[in-house]
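One protein chain is absent from this view; the other protein chains keep their places.
Residue numbering begins at 1 within each chain, and the chains themselves are lettered A and B in the order written.
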Amino acid sequence: MIGQRATLPHRPARRNVSQVMGQVLIALLPAIAVHAWLFGWGIFIQLALAIGFALSFEAVMLQLRQRPVGVYLKDLSAVVAAVLFALSIPPLAPWWVSGVGMFFAIIIAKQLYGGIGHNLFNPAMVGFAAVIIAFPLALTQWVIPRTLAQTVPDWNTTWVAILQGPQALGGTMDAISQATPLDQLRTGRLDGQTLSEIGIDPMFGLFGASGWEWLALAYLIGGLYLIGQRIITWHVPLAVLLGTIVITLPGWLMDPDLFRSPLQQLAAGSLVMCAFFIATDPVSGSSTPKGKIIFSIGVVVLTLVIRAWGGFPDGVAFAVLLMNMFVPLIDRYTVPRIFGHPKHKRDETRSVR
Amino acid sequence: MIPSVLILTLLTVSVVALILWVSRRWGANDDSVVEQIDALLPQTQCAQCGYPGCRPYAEAIASGEADINQCPPGGQAGVDALADLLGKESKPLNEEHGSHKPPVVALIDEDRCIGCTLCIQACPVDAILGAQKMMHTVLASECTGCELCIAPCPVDCIDLVPAQRPMIHPKPMSIDIRVQA
Partner (left out) sequence: MSVSVHGFFGGMPLADHKAMAMQRPTQSIPVPEALYLPLKGHRHQPLDLHQITDHLAVSVGQQLAAGQTLTRGMGDAHPRLHAPVAGTFLGIVSRPALKDMGHDVPCLHIQTDRTQAPKKLPDDYPPNTPLPEITPDELMDHLQRMGIVGLGGAQFPTSEKMRQASGGIDTVILNGVECEPYIACDEALMRHRPGTIVLGGRLLAKALGAKRLIVAVEDPLKDSHGSVSDGFLACIQPHPLDPALDIEFIEVPSIYPQGAERQLIKTLTNQEVPFDGLPKDIGVICLNVATAASVADAVIENTPLTHRLVSITGPGIQNPCNVYAPIGTPVTDLIHQAGGFNCPESEIDLIIGGPVSGHTVSDQRSPIDKGSLCILALTRADRPNSVGSMPCINCGFCVSVCPAQLLPQTLFKLASQGAHEKAHQMGMMDCIECGLCAEVCPSHLPLLDWYRHSKDQLRALDMDQRRQALAKERFEARNRRLEQRQAEREARRQARRARLEANSSAQSEIEAAIARARQKKEGES
């Protein structure tokens, strides 16, 4: 209306938060498909559980915090966190894993910090870290991928395992599940075996983790889609992937018995997912381009350290959370050079004119 | 056991002493304190604080003679800034000295002015131009709106008009969407 102030820009509807989050979900579809092909029905039930928990927790918290529930549920950020979480946990994990994970992700990490845009830590990773500490056993029992077992658990087994817990299946559970390649590597190393001794196991496949490499590929495809859609910039993925290769290559070249190959580091475990979907979480990540690179290198280094010497098979979640704490510091020291300003900041009194 | 306790105590005492000494040193220089206080005062020079100008008031604050809440033109924000500088609790503006008003400038009605020069003598910042039996005028860009020229004028020809302020683009709507309770 004439005479009524409108805020800028005066433009037709533009991309909004729901659409951005929607595109992240689209980019996760290949990974979900590969996951289902490798490990069976589990992922769908896990997705339904995680999304259901996430949305209900979010709705309750929004109501309590007197925020418009509809507006904030529609932004889909809780759904993205839930999907990332569901993709990180074993496909046959019992339902309470999702419940506890989403409780920490949505209520503690997100809403108690002030809701979307205010969380200091990556919600999905907070949830994952919480369950890996709370249920270490349940989280190491992964279904044997189709590439090894030639089959996947049927609907019934999956259903029972998730709803009643793995004990309900008795011996079947042991037959269909095994440790993840990363876990196997860790226990092998603890037993004093060399990498080539451990590596004969068929579970390590061609590139270091049979089946898992397809998952990594799916994340890569989805991630490239996100870059194409300009949802994420190249900084984080490139820094994570290149960082991993550069850091692990010299050791592997020197002694492949002692150090894992870069390809195995990427293919087994969740570094590729981290590169495109976790470390790229905007809210808890760095704001500046240089800061994003530093953040990513930090995540890689910490992940590799935890993999090599830590108490958990994979360290992405803890690495990301640790680096989240450094984000304010990183941001402070990586403020980009402003257009027209000299490269090296001199002590200047800025004029207002 | 005993030596370690001793060393620890010694360490603590010396660190505390060091901190106290540094903080004393910080605030020791009297001159700079007056300067810093003066820099926070609005320089209206209106004497409402009870001192003949901002600098005298600054000196009075520094010597502990005056309280920090006596300057109406500075408003609450000014009191808060002073409290912050001096590391004191802030307090509400003392209304005895006057209340905070939006900025004004004096305007002489040039038809009524009789050229008595009384206002010129009252103006603390020499913002009035004129001579005996000649029309006087206020330099709006120099006037601080202190009102000191109003009382001396025998024909009441000086008015206070709102000072021209630069335009401020309004804040956009609040961003926090809340359910209307």
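Keep this in mind: a residue touches a chain if its C-beta (ideal position, glycine included) is under 8 Å from a C-beta of that chain, and two chains touch if they have at least 3 such contacts.
No experiment lies behind these values; they were computed from the predicted model shown.
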Problem - Residue of A:Q19, A:S56 or A:Q193 in touch with the missing chain, whole complex considered - result: A:Q19
Exercise for the section: Among A:A78, A:V97, A:I116 or A:A218, choose the residue that contacts the chain missing from this document, as touch is defined above. Expected result: A:I116
Practice task
Spell out, residue by residue, where the missing chain touches chain A.
Solution key: 1-17, 19-20, 71-72, 75, 77, 114-118, 230-231, 233, 282-283, 285, 287-289, 292, 331, 335-342, 348, 350-352
Completion exercise
Touching the unshown chain, chain B contributes residues 38, 42-45, 53-55, 124-127, 137, 140-142, 144, 163-173, 175-177
